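I have placed the structure first, in the form of structure tokens, so that the comments after it can refer back to it.
Note that one protein chain of the assembly has been removed; the remaining protein chains are unaltered in position.
Our next item is chain A:
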Amino acid sequence: MTRNYLLSTALGLCIATPALAVEQADVLTTYADIAAANYDDARITAVALQSAVDALIADPSAEALQAAKTAWLAARVPYQQTEVFRFGNAIVDDWEGKVNAWPLDEGLIDYVDLSYGGATDENHFAALNVVASPAFTLSGTEVDASAITPELLAETLHEADGVESNVATGYHAIEFLLWGQDLNGHGAGAGSRPWTDYAAGEDCTGGNCDRRAAYLKAATDLLVSDLEWMAAQWVEGGDARAALSETDATGISAILTGMGSLSYGEQAGERMRLGLMLNDPEEEHDCFSDNTHNSHYYDGLGIQNVYLGEYIRVDGTLVTGPSLSDLVAETDAALDAEVQSKLATTMLALGRIKSTAEAGFAYDQMLERGNAGGEALIMGGVNGLIDQTRSFERVVAALGVDQIAFEGSDSLDAPEAVFK
């Protein structure tokens, strides 16, 4: 390949370069080790959620519903940290929509408040309500939904009619089934689905409690199997790990692509600034549970994890090794200090959102029109994320990982074009 030829030529010309302490291959190994541990933690905590859901369905009660919610919140902690692996690794990005698609038109799944409205220009199935509909027509095809199975969710309902907000699977579908809609607008409080939505016989509220339970069970089982699959891709011999090490340079650019695309376009833009500019209380990542402050915080932490080459597992184990930070420091120590400082600034800003939310000022309250305190909190996070992305671009330039592997990945699709 052209690239290899040029690199070996350059190697000849630069023969005087001293031997280096940090090898790219070792940095990639640390990155893959963190991914493997992180996805395994996501799997472990999803299995705990699955047990709590099974217990809720077997013996519905307020306590059992609360236990399932607690398990869901715990499961989000490791999962959100994995989001940094998404945009740089095609195998993750292609799969991610099954587990963490957002935002969703929840009326597809279950009953909603009248204020939700019905079908929209964008989505004819925004108010389908599968829980109440054992049979319906979808894009001209009769669908038998008498049994709610993982296959029905994954293969028929998810992204039905080609509409992305028809989210039938993943964390946010489960979140809706546990919490229900948050009807408090910009006021205090999350969704408050009664536990009796899962009760048997005459105690059942909201109708079709057995079908709702079947949906929750199917969605949770699917989440566990999807996470099992992804965790397996990152162990020794897994496809994600192998793809990363095809060449060292593409691996390093995958790390930086994940960090930059998550920081800027996705988190700072789509998830934080847009919601603030729209003043819409539904424009928050975990809108049913009011857990958005944690989603943002752990997204940011994931970015810091991969740069520093350190991840602390849910059981307290430290996973660490040679890092991108080490590699940058070797080329430009000042730039490494700049990146570390910006990552720390972002974490402080995201930490302020988290601590304020935990003290009672929820993320959807921060989004309210004219709320200056909320705007300052959220923009602190946005500005930190945008600012750190500029430093990532400087890392790209300093390391010479030219033509970074953006989403769509033109440079990976046509590497010969890069060095022609």
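The definition used in the following text is that a residue touches a chain if its C-beta (ideal position, glycine included) is under 8 Å from a C-beta of that chain, and two chains touch if they have at least 3 such contacts; residues count from 1.
The definition used in the following text is that contacts and distances are computed from a predicted model.
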{"item": "Name under which UniProt lists the unshown chain, selected from \"Imelysin-like domain-containing protein\", \"Hydrogenase 4 subunit B\", \"Sarcosine oxidase subunit alpha family protein\" or \"Nitrous oxide reductase\"", "value": "\"Imelysin-like domain-containing protein\""}
{"item": "Residue, one of A:Gln24, A:Gln233 or A:Gln365, that touches the chain absent here", "value": "A:Gln24"}
{"item": "Residue, one of A:Ser61, A:Thr120, A:Ser225 or A:Thr320, that touches the chain absent here", "value": "A:Thr120"}
{"item": "Option from A:Asp54, A:Glu270 or A:Glu310 whose C-beta touches the chain left out", "value": "A:Glu270"}
{"item": "Option touching the unshown chain, where A:Ala71, A:Val84, A:Leu327 or A:Met347 are the choices", "value": "A:Leu327"}
{"item": "Chain A residues touching the omitted chain (full complex)", "value": "6-7, 9-11, 13-14, 17-18, 20, 22, 24, 87, 103, 120-122, 139, 161-162, 164-165, 249, 260-267, 269-270, 273-274, 277-280, 327, 330-331, 369-370, 389, 392-393, 396-404, 406-407, 410-411, 417-420"}
